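Yeah, one chain of the complex is gone here, protein chain that is, but the others are all in their spots.
== subunit A ==
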Amino acid sequence: MIKQTALKYLGYSNQELSDSFLELLDTCEKEVKELSHFKATYVISKLQAPFILTAFDLRVDSNDLIEALGSCKEIAIIACTLGSEIDSRTRYYHSLDMQKAVVFDAVASAYVEACCDAYEDEVFGKNHSFRYAPGYGDIPLELNQQLCKLMNLHKKIGVSLDASSLFVPMKSMTGFVGLHMDKQKKSCKSCTQKEHCEYLKRGSTCY
């Protein structure tokens, strides 16, 4: 699963893969798993219409969130990371072997998603929505600034934001998860990138 997702991130569309490439993929998966220190934290909040998280008194202006989770009673706001050793190793490969750097990076992206999915199932049970992250659709990316402070992410899981509001360590995510509900069907309908989407051009999707 992780390797397939990683291949998708790398732009794979049924090209022929050599044995040495498949070995590289395996090695990267093994290394990512060894070097990751997955940490996660969450807060559960009641929801007030249209989309106010009562736990933080935080209002989110996003039609996509309202549409996806507006009917929920309870929302979990989740944050997680694979840790900084992944960043270190990626840097190392940049200097040594760019191909490995790119594959390693894609595998790490796939792995953090998989770890977060597993964590959600473990903590919230199977009845929860997909994860909706700041930066997707019209969910403002700036929200991460507030979430970082409100959830004390630096202290809890060692995650902070750099000068351009991107997470450090790089393989870190936040997201909103609707509790006590089923996953909805995913679609490209509301994505802001659909005009320029490289996946769609290849006949694929990012999910």
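In the analysis below, a contact is a pair of C-beta atoms (placed from the backbone, for glycine too) under 8 Å apart; a residue touches a chain by one contact, two chains touch by 3 or more; residues count from 1.
Following the convention adopted for this analysis, contacts and distances are computed from a predicted model.
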Quiz prompt | Among "Urea ABC transporter permease subunit UrtC", "Methionine synthase", "Fe-S-cluster-containing dehydrogenase component" or "NADH-quinone oxidoreductase", UniProt-listed name of the chain not shown | solution = "Methionine synthase"
Quiz item: For the chain left off this view, which of A:10, A:52, A:66 or A:114 is in contact with it?
Solution: A:10
Exercise. For the chain that's not shown, point to the residue among A:30, A:73, A:91 or A:186 touching it.
Key: A:91
Practice problem: With the missing chain put back, which residues of subunit A would touch it? List them for me. | Solution: 10-13, 15, 18, 21, 24, 37, 41-45, 55-57, 76, 83-85, 87-88, 90-92, 94-99, 101-103, 105, 123, 141, 146, 149-152, 154-155, 158, 160-166, 168-170, 196, 202
